[in-house]
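A single protein chain has been removed from this complex, and every other one stays in its place.
This part shows chain A:
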């Protein structure tokens, strides 16, 4: 808790004041070092558990290379072995479904194709503490922005949980603002006859689901009771278009070990906003996995055994802001009347959507009013299949 609260994060603010500046730049890699990255999480849910192995990569590269052909297993202290097999490159999935059990030690063991062995310290499943309540509330945040905060209440009367991590999966309804029941098709390729016909599929209402990528940590270790009260998992500004219609969030709460907490916290510290005047000294930090062949070799990552609980809520924009109009669609939707090849290509490559018929005043105008596809077809931004869990 303390580190989070004490961390002075006011970089941009003070910089503004001092007429300084913060600008982004394209980092170049100096002295690259390829290191194994282990992203391992097993929970108390019965499922095919998943472990990801990758390598560090250069700034010039798009994404991490995978670590393939490794032997991955988790061993418990009753000598039960859970073997993981490579599904996709770098993605290892347990052959059998299993859930981490309380009071059992689990140890991760990895042997790479080159013969390097890595082992974690034995980890035990923390106590399972359920989410007390998950709710949305209209709030004004630190930057004086009005919006909806997704809040969690959690309480462990026994005070054993203390360290929590959260992630979420948010799903929101997208309504294409310039949707028309008709769409343009090229009926005859040779004669280039184009006309509006009823749409072949649902393209007005879609749903998009996004996973959180930041590490959200809760810590009650400095509190008189093991309670998180109104803990903010997500804040959505009032004018954010993703809450423009209906929004749902599934919040997962993990009870984690103290070591895991320290690891995640350090990760956040080195990747978060820095104070301009007191810059943390970054450096390499160990997780709970160490190399067995060469004690000085670096290995990144953590073997996290945690118990999880989840809750889902739904809300509409008008639940909180009944008098508001729908938040502005964040993409430009100019209505145009193209002609010739521009018009044909727009239809052929599906970059435009039909909006209305048009009576041209001269040859520079076409017979149809069109909008960019994103404005009239929601499948650009989401899926037209209603998710199973969706409740209107």
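Going forward, a contact is a pair of C-beta atoms (placed from the backbone, for glycine too) under 8 Å apart; a residue touches a chain by one contact, two chains touch by 3 or more; residues count from 1.
The rule is short, and it goes like this: contacts and distances are computed from a predicted model.
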item: Complex member absent from the view - protein name from UniProt, among "Magnesium chelatase", "NuoM family protein", "Hydrophobic amino acid ABC transporter (HAAT) family, permease protein" or "TonB-dependent receptor"; value: "TonB-dependent receptor"
item: Of A:157, A:198, A:283 or A:334, the one touching the omitted chain in the full complex; value: A:283
item: Contact partner of the left-out chain, one of A:135, A:193, A:223 or A:367; value: A:223
item: Contact with the hidden chain (one of A:214, A:293 or A:357); value: A:214
item: Interface with the unshown chain - residue positions in chain A; value: 1-3, 5-6, 8-27, 29-35, 37, 39, 41, 54-59, 63-64, 139, 142-144, 167, 211, 213-215, 222-225, 227, 229-231, 262, 265-267, 269-286, 295-296, 298, 300-301
